[in-house]
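Here is the structure we will look at.
Just one protein chain is left out here, and the rest sit where they should.
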Amino acid sequence: MKLRTSPVFVEGPMPLIAPAVMFLSLFFLVPLGYVVWMSLSQPVIGLQNFGRLLNSSLFASVLYSTFKTALLVTLLSLLFAYPLAYAAANGSKRFATFLLTVVALSFWTSYLVRTYAWMVILGNQGPVTALLSWLGWDPAPKILFTTFSATLAMTHALIPFMTMSLFAVMKRIDPLYVRAAENLGAHPLRAFVSVYLPLSAPGIVNGCTLVFITCLGFYVMPVLLGSPRDQMIAGIIGDQIEQTLDFGLGSAISIVLLALTLAVYAVYNRFFGLDRLWAGGDR
Amino acid sequence: MEMFKNASATPLSRRAVLGAGLFGAAMLASPSIRRASAEENALYVNTWGGDWEASVKKFLFEPFTADTGIEIRTVSPISFAKLAAQKTTGVYEFDVTTLGVADVARANGAGLLETLEGHVDTSKLWEGAIYENGLATHGFATQMAYNAAKFPEGLKNWSDFFNVEKFPGNRSLQRHAARVLAIALLADGVPADQLFPYDLDRAFASLDRIKDHVRVWWTAGPQARQILTDGEVDMAGLWDSDAFGAKEASKEPIEIVWDQAVVDKACWIVAKDSPRAENGFKLISHIGQNAEGLAKFCIADQNGPMNPKSFDFIPAEVAARMPTHPEHLARAVMLDGAKLLPQLDELSTRFESWVGI
Amino acid sequence: MNARSLTLSNITKTYDGRHMAADDVSLDIKAGEFVSFLGPSGSGKTTTLMMIAGFQHPTSGEIRLGERAIDNLPPHKRNIGMVFQNYALFPHMTVADNVGFPLRMRGVAKQDKERRSREALAKVGLQGFEKRVPSELSGGQQQRVALARALVFEPDIILLDEPLGALDKALREHMQVELKRIHKDLGVTMVYVTHDQSEAMTMSDRIAVFNQGRIEQVGTPNEIYRAPKTRFVACFIGDSNLIEGSALGGGRFDTPVGIVEARSSQTDRNRRADLLLRPEMIRIAETSQGGRQPLKIDSTINYGDNLLVIGKLGSQAIRMRVPGADARRLEGVSECHVTWRAEDVHVIA
Partner (left out) sequence: MNVWIRSLAILIAAFVAAPMFIVIPMSFSSAASLAFPPPGYTLQNYVNFFSDPNWTQPLTNSLLIGLGTVCMTMLVAVPASFALVRHVFIGRTVFNLLIMLPMIVPTIVMAIGYYIYFGQLRLVQSYLGVILAHSCIALPMSTLILTAALKGFDRSVERAAMNLGASPFTTFRLITFPILRPAFTVAGLFAFIASFDEAVIGLFISGRDKATLPRQMFNAVRQEADPTISAASSFLFLLVLAGVCIWLAPQLVRRRTRLLGQTDGNGAAQPAAATS
């Protein structure tokens, strides 16, 4: 070993890497390993938990509805977030600040606060039902505890994610491109579709990936607002712990969820590179 | 601070962290935070929360604390899974809980309960007070209640509850296998005296009929009361106290049906190996001998006391409201824990996977 | 101020074991001397400076400051002042705190610290700027603060890493004069890294020319300019004509422009050599000299005070600088006769 003192801090990165490696090994990898182990060993060693899932038509339907809901939420939040991000990226500075403040307000507000707010709004005693009955819809439909209410709340919760991903990319699009296209004779709509939309595509991909993955593993909102008929995958994992105490099955479902999530990331990584996904810098 | 002009400082972040820190310190110093006194002088009890908890605190726990100095803290809601998990993790959220007859039998079979014999002086209790290491203090009914404005023709029994063509609407039932399966079989026409042990295939076939119409599987009494009060569901199978509460609170007319009510007994138990088991035994003995407190609790929460002495403190017209009143009991079904015992594990697992996956 | 000598002995530095960032660098810098490290980027001059300062470690070799070997000292114990390329002022401290920082690190008492900081700022002409923050200063002012900060603790030696690179031309020339004045006033040893040859020429007592990790030549500006030892030095410093030739003995060489006489006479017969002839040493002649052909002029660039003539002497490309006074003689002329003195032709071995 050299006795020379180092230039900056410590020689070599080992002492800097060690805390993270130790911490994550002990408190992240080991518990994750436990999940894998439990799925293969409870109640007896073997693949029977996965066999149960494979044979369960109900699990298939949960997977299907989870994917369907996640996809729907992704598309809806894109639909809402795109004009918002577009206006923020291309509007006056004051208007942009206003829009981003609104987004930040929603972004930083706890999921549970938003969940509670939706319970009030969509509840049978809430303003939406009152409005519908006033409009003559009798009897007014029940909205709370349906797939619709969970989807709406999740969409609302994830719009800020999507907006930020889109905004980060749109902010870097030079308005000259669109102007150039219009100057070259393109109708504004045409210029948008053939110039702006493709340029904003990286933001769309990033936002959709983030929202889709978050939605796949969403627990709080589907459990509190959704329908018991249409549970999402995270909800049934929770049930295995809270109701049936079937850790083996719960772990096996967790592994399936993890594998699905990793698959989405892997696809993203294959085409775009993971580093870019979080470049926007949100939670 | 102004030295940071060229650094990209965000004023919010510094202030927020500072603020959070100060706030945390203030909260620590705040006298409003009651710390549990020394562990040996405390007891943690699992409750159903809401009005149930308020009543049980006032009439059963506070007299106990006054007599013994042992402070009681509550944890809700009641969860059989938690009770089982405690023994595995060795971390006890609660020492004492109440379970229905089916759960208490199942828990006792699984070795989750402390033996009461030798710790609780049974000679001071009434006949049959101890059931499967639990002190059965009161009966409560799971009964049907519905919105009469929606169904002016009225629902009479569980068969109507399960008849989704004739009575379309949202329903709610407890996420509790033993009680729900009884209801499903009754709805399918099984006579009360042939209910036990359950014909599981028939029960689940019956349940399949309403699965799509159950909007909420409730897990706590107050929750059931609220969704009925708020009109989230049009009919529910819920506890008599909550049915009564919903009837009182709701703007809509709520009708309560006593026919085919499923009566269960609440049994107080001490969790196996709980660190404060001794205090738990003391509480159970105390409740067993507090006939007046039990009476008041039952009046407040509409339960039927099991302690015969309690009826001395209950006016006749109030006793008539109780699920254990002979007139009600005659129309009701008592859960038979002993006959269900061999089935309990299977029916729980099957029910949960039916509800979930 | 206590000036010290600096000795680099056979310093090598490699990151990957193959490519040498510094290759056997040896150099003696006398106390009070102003030495420039000159070379293109990546030539090893900054690496060498970083090793002197202690931010990098030589793979082998020894560095001595005065009598003391400093290789095993961490940077903060070397007592070397340094001015960084981008000044590296502490953005969160005032000018006074920046300048006082090294004194604070040395446990100097508060009043003493303030006095010395003030004096150091006065030396660089920044009285009254104590309370300012770096971001409120212009580039030149930041430069001076950095200098004051490097001076204030009376280091054994001061290293300057391209300190004037970010300044505009006028300010740079002004600061060159300032730096020279401060060097003279304090008599401190200074090592100055630059890739600007004119800066090195005007300021240095001696110049060390770096190329590919090696020192190609060390010498006074005059030596470097007039008698470069290698083609690289010849080309890197100043404008040059390099003429290949083979020695005929007696200082005579056979070249594409004919027989050329040079200053040196030690060359063996038939040995190939490069002859350096600076463009400003070539003069217009009235008649053909030494049987040479006239210079064919391809183009001229007028710099005002001089005229650069680019042309061919036979097959040899030649650049010639004609003083302003003579420039008129070339108007409308496509060729002219040229001459030079034999002692202006330098032979690169």
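We just call them A, B and C in the order they show up, numbering each chain from 1.
The rule is short, and it goes like this: a contact is a pair of C-beta atoms (placed from the backbone, for glycine too) under 8 Å apart; a residue touches a chain by one contact, two chains touch by 3 or more.
Owing to the predicted nature of the structure, the values given are computational and were not obtained by experimental measurement.
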Which chains here touch the chain that is missing from view? A, B, C
Checked against the full complex, the residue among A:53, A:99 or A:166 that touches the missing chain is A:99
Kindly state which of the options A:20, A:44, A:135 or A:184 is in contact with the chain not pictured. A:20
Chain not shown: contacting residue from C:8, C:53 or C:164: C:53
Identify the residue among A:51, A:83 or A:198 that touches the chain left out of the display. A:83
Could you tell me which of C:119, C:136 or C:254 touches the chain that is not displayed? C:136
Considering the whole complex rather than only what is displayed, give the residues of subunit B touching the chain that is not shown. 4, 7-17, 20-21, 23-24, 27-28, 30, 32-34, 36, 44, 49-50, 73, 75-77, 85, 88-91, 93-94, 219-220, 222-223, 225-226, 229-230, 249
For the chain that got dropped from the picture, name the residues of subunit A it touches. 6-10, 12-13, 15-21, 23-24, 27-28, 30-35, 38, 80-81, 83-84, 86-88, 90-93, 95, 97-99, 101-106, 108-121, 123, 125-127, 156, 159-160, 213, 216-217, 219-220, 223-224, 234, 237-238, 240-241, 247, 250-251, 254-255, 257-258, 261-262, 265, 274, 278, 281, 283
Can you list where subunit C touches the absent chain? 53-55, 74-82, 84-86, 88-92, 101-102, 105-106, 132, 136-138, 140-141, 149-150, 153
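Rule of thumb we're sticking to: only the chains that are shown with their structure count from here on.
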Per mean C-alpha coordinates, the chain lying farthest from subunit A is C
Would you indicate which pair of chains has the most C-beta pairs in contact? A-B
Counting only Cα atoms for the centres, state how far subunit A is from subunit B in Å. 35
Would you kindly tell me how far, in whole Å, the mean C-alpha position of subunit C lies from that of subunit B? 89
Cα centroid separation, subunit A vs subunit C, in Å, comes to 59
Residues of subunit B touching at least two other chains: none
Give the residues of subunit A touching no fewer than two other chains, as numbers and ranges. none
What residues on subunit A touch subunit B, complex-wise? 56, 58-59, 62, 123-125, 139, 142, 144-146, 227-229, 231, 235-236, 239-246, 253
Under the stated contact criterion, what part of subunit B meets subunit A in this complex? 79, 81, 84-85, 150, 170, 175, 211-212, 214-217, 230-232, 348-349, 352-353, 355-357
